[in-house]
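One chain of protein is taken out of this complex; the other chains stay put.
Moving on to subunit A:
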Amino acid sequence: MASRFFRSASDSESESESSDNESFISDEELSSDEEEMESDDDLKKDDQPKKNRFLKGGSDSEDSDEEGGRRQIKSQKDKRYEEMEACVKSIENGERINDWTLISNEFEKLNKLMTKAQAGINGIVTPKFYIKCLVELEDFLQEAAQKEKAAKKKMNANNAKAMNAMKQKLKKNNKTHEDKIAQYRQDPDSIEDPVVPVVTKAAKKKNAFLADSDSEDDSAAASSSAAQEVDDGFTTVGKGGKAVVEITPENLLQKLREVLEARGKKSTDRNEQITILQRLLKDASSPYQKIKVLLTLISSRFDANVSMSGYMQVELWRSVEKEINQLLEIFETNKQFYVHENADDFDDEDKDVVPEAGQTIAIRGSLISYVERLDDEFTKSLQSIDPHTTDYIDRMRDEATLYAILVRSQAYFESYKLNGSVGRVIMRRLEHVYFKPEQVISQLELSTKNMLPSNINSSIITAEDPAELVHQLCTFLYQQDVSVLRTRAMLCHIYHHALHQRFHVARDMLLMSHLQETIHQADVPTQILYNRVMVQLGLCAFRDGLIKESHSCLQEIQGSGRPKELLAQGVQMQRYGQPVAAEQEQLERQRQLPFHMHINLELLECVYHTCSMLLEIPAQAQAGPNNKKVISKTFRRLLDYNERQAFLGPPENIRDHIMGAAKALASGEWEKSRDLIMAIKIWDLMPNTQDIKDMLARKIQEEGLRTYLFTYASYYSTIGLAQLSQMFDLSVVNVSSIVAKMIWQEELSASLDQVTQCVVLHQVEQSRVQQLALQFADKAVNLVEQNERLLEQKNTEQRPEQQQQQKDRRGNKGQQGNQQNRNAVSGQRTFQQRTGGRNNFNNVFGNAVRGGRTQSARR
């Protein structure tokens, strides 16, 4: 191809006789470059014959065109140019209005003109504007295609068809002009418009040209070899391979700049670049050079991975990790350099920089982004590796080194007081730590300590004890300006507390932070974290035997029926035949947590259902058969389903066990219920399994007693406390305390007889009319409450306007207070409605607008 192009170029050259010397040389150079790119053969040999041909051709055309006709040719050429330019213009117009039919037609026309113009002896060199048009079209097409994908509204069918056709055509066409385009992209000015008709000078020029032709040849060859040596080194080195000039400390930075300039260009081979940079690194001697090369090398390594979904190769990752370590080491030993995002681009003029004593030099770059990227890539790789293979475990081993880098870079940022970066790196560190048990954290810290040189130490984080460590990390983040960091730190802290069985501390922190009010506005990863925190809090409450609290924590996540998605431990399945949009799925996949961070979903379900059972069964027994108060919807549904089954086999999975237990509990057989619950194997996943089982057994006894009393109260007039205590294997004191509580709370209409030690039950059979009357009264109360709520809502809607009007500070503040209170109250009420007012914990949630308690209170 190049040769044809070359020839035509030379033809036009001679034909017009217009080009002055310079342009000719540039062309020559260009062509020789082309040649080199084409073949790896020896340049000179290959060049020689071509040059000759060129010369010959040149002289030939010279002869034939010697006599007249020049004017005519010129005008014809001009005409063609004009026509072509018109085409280009209309293509540009088409681009502007996104009309692909027009573009397509005009492009066709342009190509026809082009072939006509180039055909035959009068052919012209491909003009610059043609190449430019091609390049622009290509770019525009790409852009349009992307837009098309993203856009919701498709363009009309004709247009789309034309666009696709255009794509094909352009692809085919561009192949022919590949190298020109590449060249143009590199440097738009490199292609000279050969057609500068200067007629008057032509004759003189021609002679000069002819006379010079031999030397020209030489100089062309010389210039091409010079090009190899002096500049444009990238292409030479890139393709030529052998022809690399050795790197000296003097020209190292120059080389580096060349690599940098080539970065991101289409024709650049990324791997090639990396090898060059590696070689550069080997030869770099001064710290400045090393830093510069490393910065480039690390970013080009990250560049090597283009696709969005794929993860970085593990080897590549490890080498980056090594290089970052190297970089940090340099900074640790050479305190006079540091990297800063906002540093002025240091103009070194390709010379090595040696700082004077006491002078510090800021180099532009962002170490924090490298570290973060490294961490991200690590997470990505864990997301895609199958967690059940040894690969995953192998990969997990790298976490220690990654953590070490985090610690190390943190020390670096601290020493240069780059506060923003310190916050970010500490956040990363916290995210590696918060979900781990204390032993694991201590291990990690220990191995980090061994891995790092001993002079690395931080002034912010000094703790050895894991709990203290997390506390320090979080406390530091609370002082950051960025609210996202604060929120996330808070959540991590709560999670950590909950994981380590400090329920009250965790709960208080959650309540103080008021996160539950604003979490809906947070970004998705933070919401996921919040969900994780809630679940962990629920599990913690369960381990402590706080059934109600546990249930209300888990309710929102588990009750929704899709805990997998909410905790980012699995992707949304197709629902109701609606396929999930590919992009959304992609996004969701990116958010997935790596396997080792997962919360066991089965355990979660088991805990949730057990809590539901312990709350729901007595409540159902109390309210009678037509009970509309539902504590846990999912549980109720499962129970109903289970009851409708005609035949029931022995329990197989966790659900079966719990359902069986629930039914046994409802009929007063607490022992059977307990045995079924105890048979669930998953309890073994919890620490202190025996304690939890004991706690559950006790709860089942108590709830069994309550259920029994509710269910069978109407059949007794008195029950002996001793008998109850025997039936449920509880002490008499315990039984009487439970019964007393029920009486006090007016759940059971009965009283105790102290003398005979029995429960006397008062029969209150209500007639139908009485029942209805009571229901009616309830409904009336409800109605009034509904109305009040409606009014409140309207008032709060109006409030913002009023607030603006009242500039009096006092009034303003009072109002805000009111509003807050009201919100809190209404929040509480809705909650009561939802959970039937039994939910003490959530009342606390709603209630506790603990005025003074803010995040800062804990600092």
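A few notes on this one:
Methods note: a contact is a pair of C-beta atoms (placed from the backbone, for glycine too) under 8 Å apart; a residue touches a chain by one contact, two chains touch by 3 or more; residues count from 1.
Keep this in mind: contacts and distances are computed from a predicted model.
Per the UniProt record, the chain missing from the shown structure is "Eukaryotic translation initiation factor 3 subunit E", taken from the list "MMS19 nucleotide excision repair protein", "Exoribonuclease phosphorolytic domain-containing protein", "Trafficking protein particle complex subunit BET3" or "Eukaryotic translation initiation factor 3 subunit E". The chain omitted from view is touched by exactly one of A:Q168, A:Q439, A:Q645 or A:Q754, namely A:Q754.
Taking the complete complex into account, A:V781 is the one of A:I460, A:A679 or A:V781 that touches the chain left out.
Touch with the chain that is not drawn comes from one residue among A:Q146, A:N653 or A:Q766, which is A:Q766. Summary of contacts with the chain left out: across A:H504, A:R562 or A:K681, the touching residue is A:H504. Remark: the residues of subunit A touching the chain excluded from display are 504, 512, 733, 736-737, 740-741, 743-744, 749, 751-756, 760, 762, 764, 766, 770, 773-774, 777-778, 780-781, 784, 787-788, 791, 794-795, 798, 805, 809-810, 813-814, 821, 844, 848-854, 856-857.
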